[in-house]
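The other protein chains are all here in position, but one chain of the complex has been omitted.
We just call them A and B in the order they show up, numbering each chain from 1.
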Amino acid sequence: MTLADGVQLVSTLILAAMVIGAALGVVLFDNIVYSAFTLGGVFISIAGLYILMNADFVSAAQVLIYVGAVNVLILFAIMLVNKQEVYSPVPRRWIRKLSAALVSAGLFGLLTVMLLQTEWLPNAAQTAPDSTVILIGEHFFSDYLLPFELASILLLMALVGAVVIARRESIVGEDTAIVGEQPAPVLELPERPREPVA
Amino acid sequence: MDVANLASQLNAGAILPEGAVILTLMVVLIGELALGRASAARWTPYVAIAGLLLSVGLLCLQWDLTPTLSFLGSFNADKLSIVLRSIIALSTLVTILMSIRYVEQAGSSIGEFMTILLSATVGGMFLCGAEELTMIFVSLETLSIASYLLTGYMKRDPRSNEAALKYLLIGAASSAVFLYGLSLLYGLSGGETHLSAIANALAQGTNHLGLLIALVFVIAGISFKIAAVPFHQWTPDVYEGAPTPVVAFLSVGSKAAGFALAIRLLTQAFPAVVEQWQFIFTALAILSMVLGNVVAIAQTSMKRMLAYSSIGQAGFVMIGFVIGTEAGYASMIFYLLIYLFMNLGAFTCIILFALRTGTDQISEYAGLYQKDPLLTLALSLCLLSLGGIPPLAGFFGKIYLFWAGWQAGAYGLVILGLVTSVISIYYYIRVVKMMVVKEPQEMSDVVLNYPAINWTPLGMRPLQVGLFVTLIATSIAGILSNPLFTLVNNAVVEVPHLQTANAAKTPMAILPTTTPELPAPLVSNSDSTAL
């Protein structure tokens, strides 16, 4: 084993341990802010793993989009819904936690058996491309052109929609809203609720 | 690969119908910004309708072209996809007709509503022809994210918020599971993303367990989209909390897209495990038919009743899917086409009633016949058609489905389908009886105070047009079902992989545990030449 291989092995193991540890932190911490920061840890460790798997462009995208955008967005959301909530205890909640743990463990067992049993066909003969950026760019503008363009529609729609849903409404056309005779509540379903909302 | 060469290979004409919808979307979005919100309600819906009509027209023009893969194999514009894309575009069209007044009355901006609805349509239409894993994923997510946004559009209403949150969380989780299945497919096939290439690679492999797990994960994602039991939990909540026109779109357009995905992905990428996916879908069909139709009896809200009934209807459609014969696929698409009109007709009536009275409780419909005969007639016809009473369209749709099932030897499924449709007739008739038979003194309070019928406010005329169009289609389509059936038959016959699924089934039935000796492409070739 050369020195480079050794470094690679050790860093892979460390990053993998960080991924699992931080992911457990995300689901197990009581404080949601800790969870958000450990989620950032998961994202960064995964970006490191991508570099070890010769995926430099994806790694950069991971850091930029997941850490830079998604994680920051989640932190913002936590700040905006910033209320110290004491969750009212729900009876027999531990049963649900236990069964969820069992389900997850069972799923992991099943996936492990499947992954180890399957004969993957590693193709070590192929050499890694010189630059993944060029290759990915070529893909985007040749055989992945259609999904690439559709993704732009998706982003536009998500942008418009997220703004529509999240903005505080200065109500438009309140005077035009009429149900039969009486004025209708704005931005609510015209069907009346069956029981009044607490 | 130089640019000119690439452009000639793209064959971009195949996506002209989607292009028309995208262009409309842009016009609506930018036009609303430029001309202001106040006037938007007067023109955006009509632009959207014109764009969708153009799109359907372009689809009709493409019918006679020889289907070729476009965008280097990302998109397949065969006849099957043309029919399904038309179903989605038409369902959006009727949805827009019924939503103008609804959105106007709710006081929200219609331009943005149209934009999101049209992007959902684009996603659904692309999904019908998607031939490649990335394309499938991106178009599926375009449809799903737009649906979450539409569900939460009435943002002052806690029910709408809650429905959107539940839909988003369950939907995002299910699409992640679906994606895990896709990633396994990519790995098992040794790095292929085109469906046909995946099928070729998998036909030689022996990785049965991996393939099965990928299959289960993929089916979980699809069943969420078509709301098959037990992946239906979101349906009643979303149907009750979402704005009613959105529910109409979800129950027809989104569901048709889900079935399109099922047909393409399962028949094309999983020929090695046909027996298994047909078995899983048989179970899903049985559960959906039984649970959907039985639980619908107990509902008191019209929207919720239609939610469960749509679960049951999806179960009927799945009969055509699991038998795997050509007639099965054809009858399934035929039923989707019929279902489009009768279900949207029912939703138009519910919206009209809700707009006039502000309620959707079934008991409040009592005695409606005395006050509004037209609405009563339309709703009765649509509900009876959904129940499958002759001579309405729904009856012929069900007959074709059950006939195809019987031919293929799925006797148990067909008998169960018959029994559950009798159950469904019971709860549809209950509503009709409520409206028609009640004496004037048994009228509900809201019907007693029923406002004078007035078609003049903004957006009522399109609602009226939608009502008449769906009503006429529901009553006439049954009698004119022959040309429609020829149409869907043509659509199915020319799709090679549907025959593959068939041919692969026979050797599988004899040797259920081994993969068929013939590689799938060979079978498909011999079959298509035989045709």
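Everything that follows uses one rule, which is that contacts are C-beta pairs under 8 Å (C-beta built on N, C-alpha and C of every residue); 3 or more make two chains touch, one makes a residue touch a chain.
By definition in this document, contacts and distances are computed from a predicted model.
The UniProt record for the undisplayed chain lists the protein name "NAD(P)H-quinone oxidoreductase subunit 4L", from the options "Carbohydrate ABC transporter permease", "Basic membrane lipoprotein", "NAD(P)H-quinone oxidoreductase subunit 4L" or "Succinate dehydrogenase flavoprotein subunit". Checked against the hidden chain, the listed residues B:Gly13, B:Gly191 or B:Pro230 yield one contact partner: B:Gly191. On the side of chain B, touch with the chain left out of the figure occurs at residues 133-134, 137-138, 141, 145, 148-149, 152, 155-159, 161-166, 168-169, 172-173, 176-177, 179-180, 183-184, 186-187, 190-193, 233, 236-237, 240-241. In the full complex, the hidden chain is touched by chain A at residues 8-9, 12, 16, 19-20, 23-24, 26-27, 32, 35-36, 39, 42-43, 46, 49-50, 52-55, 57-58, 61-62, 65-66, 69-70, 73-74, 76-78, 80-81, 83, 85, 87-88, 90, 96-97, 100-101, 103-105, 107-108, 111-112, 115-116, 120-124, 126-129, 132, 135-136, 139-140, 144, 147, 151, 154-155, 158-159, 161-163, 165-166, 168, 193, 197.
Just so we're on the same page, only the chains that are shown with their structure count from here on.
Within the complex formed with chain A, the chain B residues making contact are 1, 6, 10, 15, 22, 25, 29, 37-38, 70-75, 102, 104-109, 112, 115-116, 119, 122-123, 126, 132, 134-135, 137-139, 141-142, 145-146, 149, 152-160, 164, 187-188, 190-191, 205-207, 209-210, 213, 241, 243-244, 301, 303, 354-361, 451, 457. Only residues 110-111, 113-115, 117-121, 123, 141-147, 150-151, 153-154, 156-158, 160-162, 164-165, 169, 171-174, 176-181, 184-194, 197 of chain A touch chain B when the two sit together in their complex.
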